[in-house]
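The complex is shown incomplete by one protein chain, all other protein chains being positioned as in the whole.
Here is chain A:
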Amino acid sequence: MSFSNLTRRGLIKTSAVAGAGLALPTYLRADGHSGFTNAPTGSTVTLGFNVPQTGPYAEEGLDELRAQELAVQHLNGEGDGGMMNTFSSKALKGNGILGKKVEFVTGDTQTKSDAARASAKAMIEKDGAIMINGGSSSGVAVAVQGLCQEAGVIFMAGLTHSNDTTGKDKKANGFRHFFNGYMSAAALAPVLKNAYGSDRRAYHLTADYTWGWTQQESIAAATEAMGWETVNNVLTPLASTDFSSYIAPVLNSGADVLVLNHYGGNMVNSLTNAIQFDLLNKEVNGKKFEIVVPLYSELMAAGAGKNVQGVIGSMNWNWQLQDEGSKAFVKSFGEKYGRPPSNSAHTCYVQTLLYADACERAGTFNPCGVVEALEDFEFDGLGNGPVLYRGDDHQCFKDVLVMKGKENPSNEYDTLEIVEVTPRAQVEYAPDHPMFAGGELGKCNPGA
């Protein structure tokens, strides 16, 4: 045998093939904890909680963080177990996730897309976070979801209500438990018809970004379908603080309903300004003028004070629900923090449990295994009745709450009351609904 024909290039090719051949059996032998980004190797697993800790939504972020910390305690077998006791899936044992103690790191989204991506990236690359959870903005959710898809980690979204998050911007590695603009509109429309009639003229003020656009599109479509007319839709910059210039034209527009497609500080200020102009005491077209706030939160209602009284809106969940899961969570959260949880806290807590449960059922932390376990997963006992995590778009489908500002609150947390629990069937839509068109879920990315 002669080696006289061996060339330098041939040697490199042969070495590469031999190397790959030797490595392949090792890869195939690898257990479920390798071959993906940040596979846990020790006795712990790290979750990344990315919430606004500074900026206008810091209070909401703090509440999310409280809930996430509580979820970690429950996963590790500390405390009273909260919703783990009522969750229909019994995969979680209170010994961490897959036997590994759960630890967490936190990031500050600042409610800015670039800052949120940077903090998520830091948690993934420096802290070894295996999933990212939380947030209080659709713009941030879409940005972080994209990053997690690229990085090969699971993103369990927090408060994000834009149709786009599980519509045109959906990603295989991203999951949303929170409801969306379409669902709010579908739940609100019948209640608004009953309360205010089908012959109404609505004037919309809309926050000029992804959430505002899809929320306005949804509520306009739903109300027009029941006979309302949309008189005007005015886009307001996100940075607006004084909405008097936008409210004043409403008075002479012929509209008898003002729809505030605003959230957070925008909603607090626009509603306060509308009340200052005495809109709720006016009569237009022979009807009492009304204001609608499609998306409510407890913290916003507290910020708006008495101005929310009698104003109808919607929520994903509320601490006043009387199902066993909600009661267990409120008790657990209330005893630890001395206050009832917000609906953003609830969604972050549930998302953390759902992620952990999916890992247990899949038997792996591999994101593709987790995706498979979560897709079309049906569960109960986490509030809102029976829930489906639809595989087509990774959107949760569950009952939606229609709320109203309480007329005579008995304490600081008693700002909203539940008007109706809209059944899940009424807010469902087809995966190819035009309002959610334009994106591809793609394939799960396990990363490394």
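To be clear about the criterion, a contact is a pair of C-beta atoms (placed from the backbone, for glycine too) under 8 Å apart; a residue touches a chain by one contact, two chains touch by 3 or more; residues count from 1.
We adopt the following convention: contacts and distances are computed from a predicted model.
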Which one, "Peptidase M48-like protein", "ABC transporter permease", "OB-fold domain-containing protein" or "RNA polymerase, sigma subunit, ECF family", is the UniProt name for the chain you do not see?
"ABC transporter permease"
Listed residues A:78, A:335, A:378 or A:417, member touching the removed chain
A:335
Out of A:244, A:285 or A:426, which is the one that touches the chain we can't see?
A:244
For chain A, the residues touching the chain missing from this view:
54-59, 62, 232, 234, 237, 239, 241-242, 244-246, 248-249, 251-252, 265, 268-269, 272-273, 276-278, 281-282, 299, 302-307, 319-320, 330-331, 334-335, 340, 410-411, 413
